[in-house]
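A single protein chain has been omitted from the complex, and every remaining protein chain is retained in its original position.
In order of appearance the chains are A, B and C, and numbering begins at 1 in each one.
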């Protein structure tokens, strides 16, 4: 188990909940026949994200999250799946906005609907890690855009770059 | 008359002889029908030199020196006319070499044949002024080259740039 | 609040120095200015406590250095009234800033027959890059000439800036004449014709209050070393959409997003234009210089220089045989006085003044075409800044008079 780490911010960054999502990512089994596949890439740290999405009646009916990345980026993606599945797209868009706000303004109060994602609030104090946390969400927005534009483009997937 | 200037190098730079040549340049009346006209230009300080040369039997039979420049460049040119007129070209070439050596190596002993030009020895200690002193001589070498190549080029004059 | 030179001088360690046994009178500020102790301290602090390579670093030093570097970008943006930090790119100097525009904007957007309008008072740095571009692209250069007062000829402004003009690149303030040019009107006229405006602010930003949004210029270039900052830092301001559409200038680390063997994509503005490890230490320290100037207030800096020029012109005009160049009115010129003394070459004058402890510049001031225009081979130039005081004119005038005595002798005396 993690040794006691003296500094508060450090504790705030690596909350137990984050580590748990990192170790045991939720919905990490790739959906086999997704309506939309969106890839995200952060060239600064090499983090890669693959989201596979299914939609039903304007809601995200299913979502898988995969890729290679640091604990923050993977925990963020994993928590996102938990939060988003089953929700109407417009609600998800609002959540996404709220999440981005949390990442850019460390002093902002975190809305309750973000649920577990509140655990990522400490990331905002580590400027170099913010993009790790937002990658999954920005990729999700790309996935939505793809859906609006009528599914997969000729090339197969859409890539988002931070 | 110049006030007493405390620093030795300063005295060495502006020797009385230099000031005299600056105030009363020798052979400054342009030769009316010169065999060769050579112009020199130092873009760093804007100094301009015009030499007009006549030759006879392999000697510099006459030479005029004009232009716009600082005391060092004008004194150097004026002294050069005194020294050079009447001398065989090969002797002048040797003098030119000796003068250049004096300018690049302040500790070198000055050969007697340089005559008054010895007064310019102090310039070598002022690196930014060395090109002022050598401009006339480099232009003279250009004039010699011009003569070797058969007089004036189609454009009229040859320009030397430091 | 007037500039208290006595107090300010205490902040500049070099001013305690002697030159040839005389107190240093530093009047070469248009070439580069001296540095306050706070600037030196900021450099020492950087190298003694948080030196690290920036961006991409995850350790504490790298975060501190990145934070300070980017904070300086904001400080610079605020100082010139730029809307955002992303309008600011750090270069080495004014010269590189202008070259960046010539390469990254000029080579991309200009074609044969397009026109660039310059002036005959430009510094070589705002001339040579356009000559190279003109040669390469077949672009035509046109020049606004100056009148006898050292001001742009109004007719030329109207004649040269027209429908073919793509860029007007002029100095905001002349480093030789001191002339402060009517750049706001020029920008208006240029924009009417769809042309962009680049201001060479090397002399204006250090000495005048400058607000890029009020002037409505598209590009502004200046150098830290001329405004109490360290050597090695230049600034290029540009409107955001221009930075977006421009190609990168140098390629390498920091300026890329994604690199594959055969091709790469670019980083966001402004980092797209900052390839490789920047001059981190000097950029971080630069903010101390700007804070110092902001503390004095640029309006006060300007007022001080008007006084200095008025007094300087008055004192110089009393010396027989002096010619002074540039605008009559001190309100229309910055803290620069170029002059010549009959029968004394500026280089000789400079050497004599140096031996009086007075540092001036003598030569063409990187403005050879202007020298031709004034029909001189060179000029002497005294230029002022916040630490100069009127008492220093005593040494200047004394030195000039000594030079006059030394060189301007009665004809046919001597040997």
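The definition used in the following text is that contacts are C-beta pairs under 8 Å (C-beta built on N, C-alpha and C of every residue); 3 or more make two chains touch, one makes a residue touch a chain.
Just so you know, these numbers come straight off a predicted model, no measurement behind them.
Undergrad: For the chain that is not shown, enumerate the shown chains it touches in the whole assembly.
TA: Within the full complex, the chain left out of view touches A, B, C.
Undergrad: One chain isn't shown here. Among C:31, C:71 or C:153, which residue touches it?
TA: Per the contact definition at the top, the residue touching the missing chain is C:31.
Undergrad: Which is it among C:74, C:211, C:231 or C:323 that touches the chain not included here?
TA: C:231
Undergrad: Of C:150, C:178, C:201 or C:363, which one is in contact with the hidden chain?
TA: Per the contact definition at the top, the residue touching the missing chain is C:363.
Undergrad: Out of C:5, C:75, C:93 or C:181, which is the one that touches the chain we can't see?
TA: Going through C:5, C:75, C:93 or C:181 one by one, C:93 is the residue touching the chain not shown.
Undergrad: Which of C:17, C:159, C:184 or C:314 touches the chain that is not shown?
TA: C:17
Undergrad: Footprint of the hidden chain on chain A, which residues?
TA: Contacting residues on chain A, toward the hidden partner: 1-3, 5-7, 10, 13-14, 16-17, 19-20, 22-24, 43-48, 68-72, 126, 129, 132.
Undergrad: Kindly note down the residues of chain C that lie in touch with the hidden chain.
TA: Those residues of chain C that touch the unshown chain are 13-14, 17, 19-20, 24, 26, 28, 31-32, 34-35, 39-40, 43-44, 47-53, 56-62, 92-96, 98-99, 102, 120, 123-129, 131-132, 135, 141, 143, 223, 225, 230-234, 248, 250-256, 258-264, 275-282, 347, 350-351, 353-354, 358-363, 366, 368-369, 372.
Undergrad: Name, in rising order, the residues on chain B that touch the hidden chain in the full complex.
TA: Residues 41, 43-44, 127-129, 161 of chain B touch the chain absent from view.
Here is the rule we use: only the chains that are shown with their structure count from here on.
Undergrad: Taking CA centroids for every chain, report which one is farthest away from chain B.
TA: Relative to chain B, the chain with the farthest C-alpha centre is A.
Undergrad: With chain centres defined as C-alpha means, what is the inter-centre distance between chain B and chain C in Å?
TA: Once rounded, the distance between the two centres reads 37 Å.
Undergrad: Counting only Cα atoms for the centres, state how far chain A is from chain C in Å.
TA: 48
Undergrad: Name the residues of chain C that each touch 2 or more other chains.
TA: There are none in chain C.
Undergrad: What parts of chain A, by residue number, touch at least two of the other chains?
TA: In chain A, nothing touches at least two other chains.
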